[in-house]
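Handing you this structure, nothing more for now.
What you see is the complex with one protein chain gone and the rest in place.
So, chain A:
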């Protein structure tokens, strides 16, 4: 094993061509992940609440819409948004934006169902008690239901976000220079050290994912007492 290939290209692995060129490597993976984690979280919350508050035809339409995004492979959605967004909006969307949109839509539709399931997991008596005190549906959701449901949903969010970090590697298909992309580049250029390179890349993904888990664990402990069910 010769890890000099890592040290020699370290800045390229971590930052891509930055500061002389566009940001890439692990840093770009991080940017893609954070942006799509936030966006998918917001989408998941909005659509999950919408699922919980709608009935009948509107509800079915929403389920169908979300099912569509859960059914198509991430890779395909990245391709689609890459070629469709320019047609729909009439201007070129940069690759990074495309990937964020695709990952957020997919992550958001998965999370919507987790949020919906979390809301439904609470006993109906909690809605009734809130209503009996004069709270409207939105107030009940905000002050009574979501504060109890969100801690239940945390593991689902975590799973989804970890999946999303790994899916960000699919950005390579449209030439976005994130971690996997630059790793492949270096490997192709150097030719002889694929083991070292991909071991190192695996380590980086592992570090990113575990720091997310550690962070979430800390949050869960901090708010854990309040989340205990009766």
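To be clear about the criterion, a residue touches a chain if its C-beta (ideal position, glycine included) is under 8 Å from a C-beta of that chain, and two chains touch if they have at least 3 such contacts; residues count from 1.
Please note the rule applied: contacts and distances are computed from a predicted model.
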- UniProt name of the unshown chain, from "Isoquinoline 1-oxidoreductase, alpha subunit", "Amino acid ABC transporter ATP-binding protein", "Phenylacetate-CoA oxygenase subunit PaaI" or "Putative peroxidase"? "Amino acid ABC transporter ATP-binding protein"
- Per the definition of touch given earlier, which of A:131, A:173, A:199 or A:220 contacts the omitted chain? A:131
- Item | Missing-partner contacts on chain A, residue numbers | 123, 125-126, 128-136, 139, 143-144, 147-148, 225-230
